[in-house]
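Heads up, one of the protein chains got dropped from this complex, but the rest are sitting where they should.
We call the chains A and B, going by the order they appear; numbering starts again at 1 in every chain.
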Amino acid sequence: MIEFINFYLIPGITLGSIYALGAVGISMIFGILRFAHFAHGDLMTVGAYGALTVVWVTGIPPLFAIPFAVALAIIAALSCDRLFYKPLRELPTIYTVIASFGVALILRSLIQVIWGTESQVYVKGFQKPLVYFDTFRIATRHVQIIASTVVITGLLHVFLSYSRMGRCMRAVADDASLARVAGIDTDNVIRWTWIIGAALAAIAGVFVGLDTDVHTNLGWNMLLPMFAAALLGGIGKPLGAITGGLIIGIVEECVSYPFFGEALLSPSYKSAVAFVIMIALLILRPQGLFKGRLL
Amino acid sequence: MNAEGIAFYLVSFLTMGGIYAVLCIALNMQWGFGGLFNAGIAGFYAVGAYTAAILTSATAPTHVGGFDLPILSGLLGAGVMAGVTAWGIARVCVRLKADYLAMASIGFAEIIRLVVINEQWLTNGSLGISRIPRPLEDIFSGRQAEVVYVVFVWLVVLLTYFVSQRLSRSPWGLVMRAIRDNDIAADSIGKDVQRFRVDAFVVGSVFMGMAGALSAHYFKFFSPDATEPLLVTFLCWVMLIAGGSGNNRGAIAGALLVWAIWSMTEIITSHLPVEWASRSAYLRMLLIGLFLQFVLQRYRQGLFPERG
Partner (left out) sequence: MTPVVLDVQHLSAGYGTQAIIEQINLQLTEKEIAVIVGPNGAGKSTLLKQIFGLNQHLGGDIRFNGTSIVDIKTSALVPLGISAVPQSSNVFPTLTVSENLEIGTYASPPADKKIARERMLALFPDLAGKLGQAAGELSGGQRQMVAIGRALMSEPTLLLLDEPTAGLSPVYLEKIFDLILQIRDTGVTILMVEQNARQALRIADTGYVLANGRHAHTGTGAELLANDDVRRAFLGGSAGQ
């Protein structure tokens, strides 16, 4: 049991937190701009590399480099929207989806050209895990990632429920045309959707680097699990996406635990779990757990 | 480079261009005619390539087979296996709307990729399958064999083109277009929309499998690296959109054009200083990404627009 918690559950919650932060943006973009943003994983990668540069140059701990990572990802997202998505806004959204495939490629190849393709780590060397009650051994980075995600979730909830922009975002997600009639400046709402989505993606990207390492496919590899999380939580429900992310992360890590003497699934098929959940949701319950919107 | 060198460069260009042309026409059957957003092209390509490799290569101790069968049966087997896989996938997810179908098909392609990497007994894992034969290998060798192969590839391109043309002009093709443009209306005139969509998905995937077989025979070696979604799925989409979706000739032209950009830029970037040359592949990807955005914003109809 202790082994399960230390080596499966805690890493699962950590991975789930990362998925959750990435999935919030996917869910919001899906809800407000009505398209599946295939470049969202690569925004995570942009953030991870942004922080890497600051850590290299200044030597500060990666957590303190997050503001820079966030700023870089926001600039990337707003420029991509302006250059590649906005010109296609009046067309069927499928063109924007195709464009987002291209943006994924553009972001990734830019990163590869600038930073090269070798894996990098923020901090070299082994970190001693924190030990609680003599039995729970939790890595510091896991504590940091999970605690930050809890705080961000709280802030997001307050923002969406009580702030003016949060309400406007929910209104546009409900009915964009009515929102315009009601006098809401949808362009501004779209801008904030990108800002929040990119900021959380960048934080998630830094967390991946903190947890494992930084490489150019980091975000792309997480894209499908994050889509699965957004679908599970119900499209256009950012807090649902967080729940979805946690579920996917925990399930992914825990399927290789030997519940009945041997692992339920070989660890090499771990990532298939998210794909299967995603496909099953698409077919059986596309509205997700919390009644999200349908395209 | 002398004249002979240029000629053989052209042969290798046309071989890969031809393989992409098959993929592109196949995608056109699904997207151009049927409006089906298949983002898992690499999956069907992999199924076809491995089927052909296992069927036609000599017996190997490391994995199942090979069965040393003739190349044509490998090609046929590749099409059948890809088609069967596509049928299974289509049965469950063909009714999904565009964005959702894209996600589901990528998901399936990734599952296929995981199987290919992990099931050593079947595919020899990440080491891949080698010693895959080429047609008429015992008669022709060296550069002659290259010429023979490019002819073989283009015969398959012609076959694919012919089938696609026939289908698009048949009553079946007309119904497909009606479904693509308005599936509710097509449903209301009593056509079984789902069945037609499954058909289009399967037929397209059969040819994607054949394209996989063609590339396995060309390289004589096939490993999971060759199923990288960027190089297969993404490039193929750029090709079809640049060529003009809904038009088979456009699909071929788009394949050749984008493949030309891709391989020409390789020549240019190989002249860059060493520290840049190692990153040239990424510069080329960047270029292709920007090219797609340009096409989407300025030439959405493609080189050969669909005729109304």
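We adopt the following convention: a contact is a pair of C-beta atoms (placed from the backbone, for glycine too) under 8 Å apart; a residue touches a chain by one contact, two chains touch by 3 or more.
Nothing here was measured: the structure is a model prediction, and the numbers come from that model.
**Q** List the neighbours, among the chains on screen, of the chain that has been left out.
**A** Within the full complex, the chain left out of view touches A.
**Q** Would you indicate which residue among A:Ile2, A:Ala147 or A:Leu178 is in contact with the undisplayed chain?
**A** Counting the whole complex, the residue in contact with the absent chain is A:Leu178.
**Q** Looking beyond the chains shown, say which of A:Cys168, A:Val206 or A:Ile235 touches the absent one.
**A** Within the whole complex, the residue contacting the unshown chain is A:Cys168.
**Q** May I ask which residue of A:Thr186, A:Asn217 or A:Gln287 touches the chain that does not appear here?
**A** Residue touching the chain left out of view: A:Thr186.
**Q** Determine and list the chain A residues touching the chain excluded from the picture.
**A** The list for chain A reads 164, 167-168, 170-171, 173-175, 177-186.
Note that only the chains that are shown with their structure count from here on.
**Q** Rounded to the nearest whole Å, what is the centre-to-centre distance of chain A and chain B, using the mean of the C-alpha atoms as each centre?
**A** 31
**Q** Using the touch rule from the top, collect the residues of chain B that touch chain A in their complex.
**A** 37, 39, 92-93, 96-100, 102-104, 106-108, 110-111, 114, 117-118, 230, 234, 237-238, 241, 279, 282-283, 285-286, 288-290, 292-293, 296-297, 300
**Q** Provide the residue numbers of chain A that touch chain B in the complex, in ascending order.
**A** 35-36, 38, 83-84, 87-88, 91, 93-95, 97-99, 101-103, 105-106, 108-110, 112-113, 116-117, 224, 227, 231, 266, 268-269, 271-272, 275-276, 278-279, 282-283, 286, 295
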